[in-house]
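Subset of chains shown; positions unchanged.
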Amino acid sequence: MPKADVIRIAQAIFTVSDLAASRAFYVDLLGMNVLHEEGNALYLRGVEDREWTLKLQQCAEGEPPLVRQLGYRVRDAASLDALLELADTQGLPHRWEEELDRPRMLRLQDPFGVPVSFYHEVKTYPWLLQEYHQHRGPGLQRVDHVNVMVPDVKAAVDWYGQELGFRLSEYTVDEQEAYWAAWIQRRGGVHDLALTNGPGPRMHHWAYWMPDAMSIIRTCDILAGARQPERIERGPGRHGISNAFFLYIRDPDGHRIELYTSDYITVDPDFVPIRWMRDDPRRQTLWGAKTPRSWFEEASLLEAFDGGVQAYQEGALSGIPVHVI
Amino acid sequence: MPKADVIRIAQAIFTVSDLAASRAFYVDLLGMNVLHEEGNALYLRGVEDREWTLKLQQCAEGEPPLVRQLGYRVRDAASLDALLELADTQGLPHRWEEELDRPRMLRLQDPFGVPVSFYHEVKTYPWLLQEYHQHRGPGLQRVDHVNVMVPDVKAAVDWYGQELGFRLSEYTVDEQEAYWAAWIQRRGGVHDLALTNGPGPRMHHWAYWMPDAMSIIRTCDILAGARQPERIERGPGRHGISNAFFLYIRDPDGHRIELYTSDYITVDPDFVPIRWMRDDPRRQTLWGAKTPRSWFEEASLLEAFDGGVQAYQEGALSGIPVHVI
């Protein structure tokens, strides 16, 4: 049986402790488009997205905010069959689920405990890309990637590569040449999925592509104007890894969002993954800026397969990069 | 008696044939801030403006849209006294007027028939410069200049220079070395007032400073998104004159607005005005782009001192620059 053909990272579902506060952040300040709204959930998208790409759902009373699932688009029904067989073969917890506009999603827990879903049927809507008069705030454009913190980066790179066909773009090693982080892709850009060493599985951040660096600068100005500079955790700056211009912000529940633009293409078959030493000052920010400690330590909880919080464990590699504040 | 100390160009009052349509253009698309609103008038400003800088007023039935006055700020009451004496001495029609937030304005018709007003008392409001979360659309920043079409440019340059202390920044001559256009200033930038040869007096355009070139690009995108590309008359581009990045758009009544950014400073006493030949291809747009014929021919009517439309006459110099579409 051929393997699944994964197209790209495509959606996330977050639970939040106060949907009104999240709405103020994502819609009023970041300007995301509300594609649907239900009593306890908002379905958001960027201006290039033809479907909702971020669902925000009110937490049940007393439950912590977390990430319910990370979703990938696959090419066709055969890809779902292949994934079902993979889950059966490897004994991965799985079931069929549905979400608004996505009648049939295969939800499974990957070998590292990350709740992932796969779908090919989806109802799409006209995009807003050229409806510039309707753009609000800095104009988030489209889903770009997700970053997951896991205890064993190398094992995750291998599994996603062998089973789902992800290709390596860049990676970071420590002085013993152990993988500290990796950027892997299906779509021909730098990454659909980044994997970082640390206590996990947890979601490190969820990222949107921006039209240009100035729209990222505007995000900072807007958050500052709203007297919420504390939402800005790191950046803006230029990554050494990926060469992208970036900003990391935190939503009212601490879910981390990256705004990201201007990386490079990776479609050539002879592309050689780029290797970085963990403590190279230009690795994280090409300009040498240090990274706040919270960026290495804090991440979003994930939903366990049977509900509640997915347990997590320490990273295999100890320490964090030296260029930290 | 010392002469008036004119600070800068500061306000304009336009009449419009459909206030709702004008509001859709200036507020909904250009994102101007509504400082006040009355039954038949809107008082608008840019994000750096501390006072209203553009008043839009519904035309009376059957009257054409026009420019009621162009207003300058002066330093003090003594400046108004000096202007009053000037008006008396030269026989310029004049009277005291008041407008919202401006209790005492000296309104006069300059020797070329342009309705100008001068004031120093004005009620100001907190600006929105750092209230970035409240900025809308491309974010017009502040009044920059006005351009008036007159039959005799040289005479106007002389009068504004001798009587009001304007200094010349740049000028255009034809092959006989006659002045075809001039840019004069009080504020230390390239111009508060531009004078262009043509049928006049009429107002050629009213200009706002923009934060950067990308905000001008966004204006184009917004107008296109709203399916109103026809509002874009000329640009975007880089002026040879002034070196500014620019865009000319037309409001629903045809009043021409320029969005303008990135000129240079002119405060040095040894600054030598820059001279251009009328038919130099880099003069109007440094990149050599041709200018639409409408830009040379169309302009806003002005209000006569006793109401109605100020009569106007042909320009002294015939022809228009050759780089025209």
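The chains carry the letters A and B, assigned in the order they are written, with residues numbered from 1 in each.
FYI, a contact is a pair of C-beta atoms (placed from the backbone, for glycine too) under 8 Å apart; a residue touches a chain by one contact, two chains touch by 3 or more.
Since we're looking at a predicted model, the values are computed, not measured.
The total count of identical chains across the complete complex in this file is 4, with 2 shown in place.
Just so it is clear, only the chains that are shown with their structure count from here on.
On superposing C-alpha atoms, the copy subunit A sits rotated by 180° relative to subunit B, to the nearest 5.
Centre-to-centre separation between subunit A and subunit B, using Cα means, comes to 49 Å. Subunit A makes touch with subunit B in their complex at residues 28-29, 130-135, 212, 214, 218, 221-226.
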